[in-house]
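Report on the structure given below.
For this depiction, one protein chain was excluded, whereas all remaining protein chains were kept in their positions.
Entry: subunit A
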């Protein structure tokens, strides 16, 4: 049987967590799955239990002893993405979770966007991506330029996202579907060349990533599905 990307995320997370963290994950996911999709007005009084799990995931995701040298932040990201998928928050809840979130919670909301089922309302989800792209936090910028942005972000914003990566030192290898979107993009090529000129004029090195992206734009555009 083929595992869906989300199922393999979950399996991958479970093997890396210690037993206590795994118990927490099972409980938290079960409570998230039981949460009403659009909480009624009464729910506003206190935080739904699954949202408390979402906020506190960082202190419940301890790596198993002997597991591969795990990046605790990455384990927490995955747990939060799974919680969001299980709870399936509507656009309003998603916006609130991002707006009220720590940097790590915001990152998880961005990472979850392509996995949500049903998919989030596009304009609301894009507003979060655009908010993250206005920040100067490289981890938020990286999370914002995932496959959701690749599929939905308009050309102007996406090009500025790529340029922002070059400005802030985010490697372009972390931009989802860079090749496909950059291919044949003359406007992106112009922006990159202008930036390269600016760097050269200032006597500064042109990032290797810029040359790489510029090369990608030279390929003729193929029909995008």
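Throughout what follows, a contact is a pair of C-beta atoms (placed from the backbone, for glycine too) under 8 Å apart; a residue touches a chain by one contact, two chains touch by 3 or more; residues count from 1.
One rule holds for everything that comes next: contacts and distances are computed from a predicted model.
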item: Name under which UniProt lists the unshown chain, selected from "Hydrolase TatD", "Carbon monoxide dehydrogenase", "Cytochrome b" or "Sarcosine oxidase subunit delta"; value: "Hydrolase TatD"
item: Positions on subunit A where the hidden chain makes contact; value: 47, 52, 55-59, 71-72, 76, 100, 102-104, 106, 135-139, 142, 167-171, 174, 205, 207
